[in-house]
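With one protein chain held back, the other chains of the complex are shown just where they sit.
Labels run A, B and C following the written order; every chain starts at residue 1.
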Amino acid sequence: MGLRVDLNADVGESFGPWRMGDDASILDVVTSANVACGFHAGDPSVMDATVARAAERGVAVGAHPGYLDLRGFGRRVLAVPPDELAADVLYQLGALAAIARARGVRLTHVKPHGALYNQCAVEPTIARAVARAVAGFGDGLALVGLATSACARDAAREHGLVFAGEAFADRRYEGDGTLAARAGKDAVIHDPPAAAAQALRIVRDGRVTARDGSIVTVRAETVCVHGDTPGAAAIAREVRRVLEEAGVAVRALGP
Amino acid sequence: MGLRVDLNADVGESFGPWRMGDDASILDVVTSANVACGFHAGDPSVMDATVARAAERGVAVGAHPGYLDLRGFGRRVLAVPPDELAADVLYQLGALAAIARARGVRLTHVKPHGALYNQCAVEPTIARAVARAVAGFGDGLALVGLATSACARDAAREHGLVFAGEAFADRRYEGDGTLAARAGKDAVIHDPPAAAAQALRIVRDGRVTARDGSIVTVRAETVCVHGDTPGAAAIAREVRRVLEEAGVAVRALGP
Amino acid sequence: MGLRVDLNADVGESFGPWRMGDDASILDVVTSANVACGFHAGDPSVMDATVARAAERGVAVGAHPGYLDLRGFGRRVLAVPPDELAADVLYQLGALAAIARARGVRLTHVKPHGALYNQCAVEPTIARAVARAVAGFGDGLALVGLATSACARDAAREHGLVFAGEAFADRRYEGDGTLAARAGKDAVIHDPPAAAAQALRIVRDGRVTARDGSIVTVRAETVCVHGDTPGAAAIAREVRRVLEEAGVAVRALGP
Partner (left out) sequence: MGLRVDLNADVGESFGPWRMGDDASILDVVTSANVACGFHAGDPSVMDATVARAAERGVAVGAHPGYLDLRGFGRRVLAVPPDELAADVLYQLGALAAIARARGVRLTHVKPHGALYNQCAVEPTIARAVARAVAGFGDGLALVGLATSACARDAAREHGLVFAGEAFADRRYEGDGTLAARAGKDAVIHDPPAAAAQALRIVRDGRVTARDGSIVTVRAETVCVHGDTPGAAAIAREVRRVLEEAGVAVRALGP
């Protein structure tokens, strides 16, 4: 059986009158869309338009919940107690699910955003609160988390969820498997062939070369490309082209 | 076949550290709870706690969506275009539905809040936007609206929804069937026996005496009692007692 | 004594991670900046950066308060009672004034935003609430309002404020002196020479040709150019060039 991977992007991160990212272009390339749910970005109208466009393109739709922090775009850690966090995540999943259902679309997965994503990779109480919410929602949603961390994976297993390990085409890794801090030099890969090469190496070999030159093991079911950086769509297209040329089936998560 | 009516109250209107209403007492009396969904009041934790308590008491749970206006408690008209409004309502329904589902509870109805409720009784474009959202959500939710107005009823019918006309035990009516403005003198009935008598007259005779002494026809499937005024629970108990004593079956909406 | 006019633009309307407008370019052209105060757009960091840049360019800084509605960008009417509105406006003025003061900048004027601006031109209770707030703030701030309406002008006079009538270079007028609705065809002038010609005619002749061909009288102390439309800076530069070429002194409000 051949290699296979999902290609995902965070979309629907406009808000009110403000635009972000080139969703139309990125949705022509990826197989899964993580749609912001109004806490860190997105609003009901943006969510609706994003789901409609993803459905048109045959792109799988998942929720991209975050901390309640529009001003900080969900990138600032907010010390939310686990029970409140689980309720916040359920709220966001349900809000998107209803908007999707009115468009005839079922959600397939959940990928936490920003600081919440990062916390899920290091704080078991946070990862468990998210997993509990996803399990409470039901409907067989997969939980997406950092492939190189056991934290979210373990929380998913405890709650009987399918876990999809995620790798990044356009972000550099540290030797311990964490992502290089976004603010740092070289944290983001802007060169499409370089991003594509990193994606292919991850999918084919299960490895990536970290910033310090060491080799990190990465078993990923899904590869993230970004839509909010200049040239993002070009990177995404190159990643997909190179993967498919190498015989990798680029398909949404699921059986 | 005997008379029957649902008794409903707006609950879950606390927010963050701030308490509102005596939900515990009111949920011991009513048969349906309209749970605020975070736009005008409520937050995910409050919603979760409210659904849990309603479920314990066997009270039917519905959504109570409002305008996005915490500061004004959804009582200030906000000129939301219909498409945005439909998306806002779907968002709120879905958010509550997910929190309820994680508690094993299915929503039964939707009752708009405050200024949105009032607009639904007079503005067909608003009523239709709400009805469209409820229809898009599916699941057979009933739409609750002012019994003395055709506006929401017509919108519900156009969208194939069950409509439940609502009357008020503790609010006075004007001669044209509208509710007396809350700010006005005598707008609210504080005396439990008076509220109970008005409720019984509505349920048994389909009539109420307006402030100007005229008789207004009111065909209601559900009667609202309030939970956010002092003595609200006492009024609700008296309404229920008097209705049951008169042989009226007090039961949630539905077949 | 020669002709003189102020050239103003709305700036600082980015929010959190979201950019809006080309403030850097527009601040190179105008003499007064209306800085959003966080209710409809802007946040404390954006406000600070905007004030700093305006100060560098020698541009006068004023407040641009709006309704509390980020999602709707302050363009949706919100039925705020006058006393609350006055408090909301004071809040916004003070917030900007403190950020400006820490940069050594004093505010010179107040121009309401969006739906609030429009309401000030037609609703005396709204105009008075705003004028009361500006008067309460003190410091001799001028109130900017639609030149072709008496409503805001009267409210300013009642509260002892300097009023600055505003005309628009890039918006078409109706025969009754109101602005053409933004959604309508031809509401916005995209051609730089046409906008400049309209501005010059207003400043020199006190007149503008409305969409229906009639001539409207416009006595304006300040002319608005927009910064949030494509090509906005090019229009602003052409307006300024044409005005100065015709001998008009383009200078901030004040003695």
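By our rule, a contact is a pair of C-beta atoms (placed from the backbone, for glycine too) under 8 Å apart; a residue touches a chain by one contact, two chains touch by 3 or more.
Remember, predicted model here, so these are calculated numbers, not experimental data.
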Touching the absent chain when the full complex is considered, from C:I99, C:A115, C:A180 or C:V208: C:I99
Touching residue (missing chain; options C:D83, C:D176 or C:D205): C:D83
Candidates C:D28, C:D48 or C:E174 - the one touching the absent chain: C:D48
In subunit A, positions touching the absent partner: 68-69, 71-72, 76-81, 115
Subunit B residues that touch the omitted chain in the full complex: 14-20, 41, 43, 70-73
Contact footprint on subunit C, counting only the chain that is left out: 38, 43-45, 47-48, 83-84, 87-88, 90-99, 101-102, 133, 136-138
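In this text, only the chains that are shown with their structure count from here on.
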Remotest chain, subunit B as reference, centres from CA atoms: C
Residues of subunit B whose C-beta touches two or more other chains: 84
